[in-house]
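The complex is shown incomplete by one protein chain, all other protein chains being positioned as in the whole.
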Amino acid sequence: MSTLDALLHGFSVALTLQNLGWALLGVTLGTAVGVLPGIGPALTVALLLPVTFGLDPTSAFIMFAGIYYGGMYGGSTASILLNTPGESASIITALEGNRMARNGRAGPALATAAIGSFVAGTLATILLTFLAPFVADLGLRFGPADYFALMVLSFTTVSAVLGRSLAWGLASLLFGMALGLVGIDVQTGQERFTLGLPALLDGVDVIVVVIGLFAVGETLYVASRPGDPESVAPVGGSLWMSRRDWARSWKPWLRGTALGFPFGAMPSGGGEIPTFLSYAIEKRLAAKPDEFGKGAIEGVAGPEAANNAAAAGVLVPLLTLGLPTSATAAVMLAAFQQYGLQPGPLLFENSGDLVWGLIASLYIGNVMLLALNLPLVGLWVRLLSIPRPYLYGGILTFATLGTYSLDHSVADLVMLYLVGIVGFLMRRFDIPVAPAVIGLILGPMAEQQMRRALSISEGNFSIFVTEPIAATLLGLAALVLIGPAVWRRLQVGRSTSAS
Amino acid sequence: MPNRFLRGEVLIAAGIVFLGVAMAFGTLAIPRSGGYERIGPAAYPWVISLSLVIIGAILAREALRNTAPAVPGEAGPVGHALRPFALVNLGLILHLLLIERAGFVVASMTLFFCTARAMGARHWSVTAAIAFALSLAVYFAFSVGLDLALPVGTLLERQ
Partner (left out) sequence: MLLKPRCRQLMLLLALAGMGTAPVARAAEAEPMQRLKIMAPAAPGGGWDTTARQMQAALTQARIVRNVQVNNVPGAGGTIGLATLANNLKGDGNQLMVNGLVMVGAILTNRSVTTLSQVTPIARLTAEYEVVVVPAQSPIRSMSELAARLKSNPGGVSIAGGSAGGTDHILAALIVRAAGADPARTNYIAYSGGGEALAAIMGNHVAAGISGYGELIGPIRAGRLRALAISSDKRIPGIDIPTLRESGIDVELANWRSVVAPPGLSTVQRQALLDVVDRMVKSPQWRATLAKNDWVDSYLPGDAFSAYLRTEETRVTDILKSIGLAK
């Protein structure tokens, strides 16, 4: 009951005309930067931080929260329409979403992403409101061995995005994992595969790889095939979701939320892994799994919901424990400190106005984003009627701008170009791109967590089976990998014995 | 029937094997001592480089035997054009060479112009005008609006 009172009080703070204005400014800015590749909410909040110095902290945070949620909404647009995701949590959306757009179903794809984002964002915010301390404690139970097991389980999702052949998919995955090894090893400080170049010491940025493989690779491919009817998505078809689209979307929205929120709340979770898992689950549960890879709406609805629920989940450890678990959260933590506030359990007691005003503004921001994005669907779809030369010229302008603005380094642009060539070759030979990104994200996490676990156990491998969470997750992974084969064997056995 | 697609596949498979071998050599340079964790910083690189070699070999064999599944859409009459592809490459290379020397606006303009021409933009003057307008608009939106210092270009600064 006291939580409800506090929330109501939060609404009274957030619903002033002035704070509503800041929220609106935030979600608009957030949507705008979310659409552009590489310029995410983290950079935007960091750049705005000194400007907001004189602002009332509550108003500033309401705006930051708007930018944060807005960025998540905007991220799906470029993925769906142009196959050019700007951040790693949107690559899964590009898989089915862009197929849908090419089939003339850009409208429903954008709509299911926007509504799914709203549903997931709102449900996850409710969970954040009422369960935050509980979920935060649960997240802390995960140690290095458990995270390693979780990564192993996540690797099994690769099979869902393989495309035409297991071997090519694995090659793509290994390529991503190889890229993930470049740089200074976190545990020992040793250089690996840096070729003596200082620019490679920090490794290969996931964003550069995502933009290179998708935006640059796609543009090079389209350029190499003039007159290919498939390369441009036709404008047309219904803008709105049909009754069937609704029926196929609502369950993935809910499942995506259930996956995304806890992952976001985990200290080493993040927004990407739940999108991989959601896609794999939706493909398994779908009535027509063959449709996956050709534009299945479930493959947009689930991952987009997971992505947005994870964004709310990230706020759980930030607000309750003071733990930043994403780039944006780290910048938000810096913002709290700028105002002399220390996130953590005491924040709720000392700055109730701010915290509850912030949480209330998340509800409001979600409603604003839905109201902003649904009418925009029509406008966004019209993006595709921009003449092709200018459209792709613009894509490369923003792709290079986003890459350069990461570190202000020409080395990143060189990397972008090289990865773009690889992306082109992968498209040319129909090698799936998504496994490379999955390998790049999961590979380093799996390695570091495994080595941390082994260091803590002083080299004793039994830690992976004696820790209950790790053992359970590894068992689950084994089931996913060999389960279907065993099942098929049983089915075959039964049918042969019946005949 | 000669299949160019499959010949390309063989080359890519060979490239994967080469990457694996090169990585194995790189791994030799990584110290193996791992302290308490025992497996050390070289363990994962070994696993990945050897897996790359194996997968590459399997793919090469598959492609040579021509047993790889047919690629949908590839059968169509659409060929691959070298000129527009090369033009986009030129744009990207010029962009990364120009961005710090001539500044963001010039570099972006060049990239936009090359890409648009490659994709079939006809009137070069119109294309150039659009390239200039977009680059300038982006420059002001980001450097003034977001205080993101985009390079003006060393050539311009020196004057």
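First chain written, first letter: the chains are A and B, and each begins at residue 1.
Everything below uses one rule, namely that contacts are C-beta pairs under 8 Å (C-beta built on N, C-alpha and C of every residue); 3 or more make two chains touch, one makes a residue touch a chain.
If you're wondering where the values come from, they're calculated on a predicted model, not measured in any experiment.
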item: Visible chains that the absent chain touches, using the contact criterion stated earlier; value: A, B
item: Touch with the omitted chain, as defined above, among A:Leu7, A:Leu239 or A:Ile456; value: A:Ile456
item: Full-complex contact with the absent chain, from A:Gly21, A:Gly378, A:Pro468 or A:Gly483; value: A:Gly21
item: Omitted-chain contact residue, chosen from A:Ala334, A:Ala371 or A:Ile386; value: A:Ala334
item: Where the unshown chain meets chain B, residue by residue; value: 33, 35-36, 143-147, 149, 152, 157
item: Missing-partner contacts on chain A, residue numbers; value: 17-18, 21, 24-25, 42-43, 46-47, 49-51, 53, 139-144, 184-189, 191, 198-199, 201-202, 267-268, 317, 321-325, 327, 329-331, 333-334, 337-338, 340, 342-346, 407-409, 452, 455-456, 458
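The working rule: only the chains that are shown with their structure count from here on.
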item: Chain A and chain B, separation of their C-alpha mean positions in angstrom; value: 23
item: Residues of chain A defined as touching chain B within the complex; value: 43-44, 47-48, 50-51, 164-165, 167-168, 170-171, 174-175, 177-178, 181, 185, 187-188, 190, 192-193, 216, 219-220, 222-228, 230, 387-390, 392-394, 396-398, 400-401, 404-405, 408, 410, 413-414, 417, 420, 425, 428-431, 443, 447, 450-452, 454-455, 458-459
item: Footprint of chain A on chain B - complex, ascending; value: 5, 8-9, 12, 16, 19, 23, 26, 30-31, 33-41, 44-45, 48-49, 51-52, 55-56, 58-59, 62, 68-69, 71-74, 78-82, 84-85, 87-89, 91-93, 95-96, 99-100, 104, 107-108, 111-113, 115-121, 127, 130-131, 134-135, 138, 142, 146-151
